[in-house]
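Next up is a structure, given as structure tokens.
Removed from the display is one protein chain of the complex; every other protein chain stays in position.
By written order: A and B. Residues from 1 in each chain.
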Amino acid sequence: MPIPLTVLDTRRDARDERGPASPPTEDVRERVFELEAQGEWLVQRVPEPWIGVTTKYGRTKKIPIARTWHHKSCGQCGHIPGYSTSIFWLIRKLGLDYSDPKDQTSCTAWNYYASATSNQGAQAAVAMRNFGAAYESGYFPMIHCGTSYGHYKEVREELVHSADLRDEVRRICDKLGKPFVMPEEIVHYSEWVYAMRDEFAKRRVLDLSSIDVTVHPACHYHKLVVEDAIYDPDVYGGQRTAVVSAVVTALGANVKDYSTWFDCCGFGFRHILVQRDFTRSFATLRKIDVMREEANPDVVLTHDTGCVTTLDQSQFAARAHKPNVGIPVMSEAQFAALAMGAHPYRVAQLHWHNTEYRPLLEKMGIDWRERWREFEDDLERLKKNDKTFLTWEDADV
Amino acid sequence: MSDTVLVVGGGPAGLEAARAVAEMGSKAILLERRAVLGGTPDESSYAALTPRMGSAQDALDLLRAGVEDPNVEIHLETQLTACSGSVGDFTVTLDGPSGATTASVGAIVVATGFQHFDPGRETQMYGYYEYPDVITLPDAEKMLSQHRFVRPSTGEPPRNVAFIQCVGSRDRRLGNEYCSKVCCGVASKEAIEIRRLLPDAKVYIFYIDMRMYGYWENEIYWPAQEQYNVNYIRGIVTEIVAKDGRLLMKGEDTTMGRPLEVLMDVIVLSVGMEPSRGTRDVAGILGVDQNKYGFVATPGEPMDPVGTSVPGIFVAGAAAGPKDLEDTMSMAGAAAMRALRAIRGQARAEVGAAR
Partner (left out) sequence: MTLEARYADVPLETKQALFDEVKADRRFKDYLYGCYECGICVAACPSARFYDFSPRKIAQAASREDLPMFFEQLNDDIWNCSQCFSCTRCPRGNNPGGLITIMREVSINNGLTSAKQALEGYGRVVYKIMSTGTQVSPDMLQPNAFPDWGPHVQEISDNLALWRRALPPDTMHTTSTAWEVDDKTLTELYLIWHMTGVLDMIKGVDSGLHMILNDVMEELLEEAGYSAG
């Protein structure tokens, strides 16, 4: 006897009827403001205009549209510079005001999780120093890396709940001459991309309807401080974090599911540097292989430095063992930029990526040969004078 | 001084309390927000009752027959919207299909019950709003009460079924830190019912602890394993994803000390109890204290399981927290008795007073 497939709709309706339950956890932002009222620190407000998005238990999170201070990622800027470049390119394309600071240190969390050659005080002090620098500039911090974001969320919890830690870090900030500031929200760039996805969709110039995408969510984005991550009832029924997936759909490409969606990529922090067999085995066996087998995507998109690095770089060694790898990997920022006509080399900087991406570009309708010729001309020009650089104007010629 | 007891809620607790009041010669007003009496067992189409496997429908019919009494004034599709006064002399506003009316009552029994936890909220990723074949205990009850059990996606009987215990209970991250008491027994009972219907199906229960109080141990747990070959595996599941047209669940088999990944046709989430919307609303209207989970507080426990923080107002059943049917029936009788003493002017004003 056939069952009408309104099962999920019926469930969703019943859910609405019962009404939303109140969120099970306290709202740490309320505590942040309480502490400001007690004179413990300053709170940097999210600048207007902002977009409200929904987090796991239905609360609203404010995402600033512009006047953002870009807390850059070591791995992105160091090894996958097209990732950072694409984020800036997207902002510039929308004509928004932003700051790319030199007064910024790494969050130092990669080192912390890899080697533990740090401690709670140092980690919190680094975070607050960076927040202080943002506050001084008048721009609101936007975090590029998933680990920085997750780590800073943890630091916020620790500072809110420990007066001792606050005192220790305040003393350090005083000595540095930095203001002791906690931002109203801790915002990851992929949350901004999610909030602005319709703007990107409007400016899309490529037809992505034949592009199949598998999405890999960064562990540190949604598993650290679980209540502060974006969930959307229209994306996986609100059961999985919506960032990246929602953007892919908005751009007209197809999100394909696979059975190891929730698995870590295998980055391991220390493993990718000194216990490499784990990382490359895990990434290929548990992620790439399964994606290939079940979804056969054209590209893997993710929203974190470590994930892009791991998934992209691990596939080379696996070719010796299993020829069935070879899915290009990039961030959703690079993908969105390409969709809007960004240059694959000047902006997305795909020549830094390892797994073969050129068939993908062809499928997307990008003439990569011509683009590479253009970029090679740029390189020739730069060779002639080593004081020169590629500029933003050059990038959009 | 009023000689009437108001019973709010027409589920098992309310029905039994109203019946008991009437049996003892006093009047009861029974309110029910739905159009039929029976409460959650009726709304969720409960099949068999734990542990003796008696018919839930028969039990409900019996309870409904019990309130067919001139002393019980039944108001369906009616809710309590206001209350003032004190023990012996409450004025209550009842909002029903023909508008709002007031009544004067001497005591109130809160029997507004519970609702099942919504699995879309939990921190484990179980995909209840993504996959039709992930169902809850009440979804299973509905099928079992029609003497069938099939995969919602295909309409075919499953080859294997897994239960996941403690969904929405015993969870600090959700705030529902308590145990919902009945789900281990109910899951085992449903497992038995499924094995009876589908003798070729393999049934698994993934648990943290098996809560089999008293005679449930020998009346449900042992038969489930010994007669019906239900497999109990100690280890809870982290996520459910789709694979090869079936459901893939990932857990750890802790007693064997290894991660496991198994494909299942149907997965049943043993969802716990939360205070119903009615319980939250009515508690607010009556001004009775609620505990941190939103259930009606019973400050005099364990010696007084039915007294609330307000003299003259008593609670019966799951409005006070996770209860099984025996608890509910016991509380209903006790609440009725205390309410009668209140309206007969024999109640002492203090809460948890010695008998």
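Keep this in mind: a contact is a pair of C-beta atoms (placed from the backbone, for glycine too) under 8 Å apart; a residue touches a chain by one contact, two chains touch by 3 or more.
What you see is a predicted model, and the numbers here were worked out from it, not measured in a lab.
> For a quick check of understanding: of B:166, B:230 or B:339, which residue touches the chain that isn't displayed?
Checking each option in B:166, B:230 or B:339, the one touching the absent chain turns out to be B:166.
> Given the contact definition stated above, which residue among A:120, A:137 or A:249 touches the chain not shown here?
A:120
> One chain is left out of this view; which of B:251, B:275, B:294 or B:321 touches it in the full complex?
The single option touching the absent chain is B:251.
> Among A:110, A:149 or A:194, which one touches the chain that has been omitted from the display?
Reading the full complex, the residue touching the unseen chain is A:110.
> Looking at the full complex, which residue from A:197, A:220, A:240 or A:303 touches the chain that isn't shown here?
Residue touching the absent chain, from the options given: A:220.
> Among B:237, B:264 or B:283, which one touches the chain that has been omitted from the display?
Per the contact definition at the top, the residue touching the missing chain is B:237.
> Even though one chain is hidden, which residues of chain A still touch it in the full complex?
Residues in contact with the chain left out: 72-79, 81, 84-85, 88-89, 100-106, 108, 110-122, 125-126, 129, 133, 150, 158, 161-162, 164-165, 168, 171-172, 175-176, 178, 219-220, 223-224, 226, 262-264, 266-271, 273-276, 278, 280-282, 286, 313, 316-317, 346-347, 349, 351-352, 354, 375, 378-379, 382-383, 386, 388-392, 394-395.
> In terms of residues, what is the contact footprint of the unshown chain on chain B?
123-124, 166, 170-174, 208-209, 234-239, 250-254, 257, 259-260
What we mean here is this: only the chains that are shown with their structure count from here on.
> Averaged over CA atoms, how far is the centre of chain A from the centre of chain B? Could you give it in whole Å?
43
> State the interface residues of chain A toward chain B in the complex, per the touch definition above.
Residues of chain A touching chain B: 1-3, 5, 7-8, 11-12, 15, 18-19, 21, 24-25, 57, 226, 236-240, 257-262, 294.
> Which chain B residues qualify as touching chain A in the complex?
115, 118, 120-121, 123, 125-130, 132, 150, 152-155, 173-176, 238-239, 241-243, 248, 274, 277
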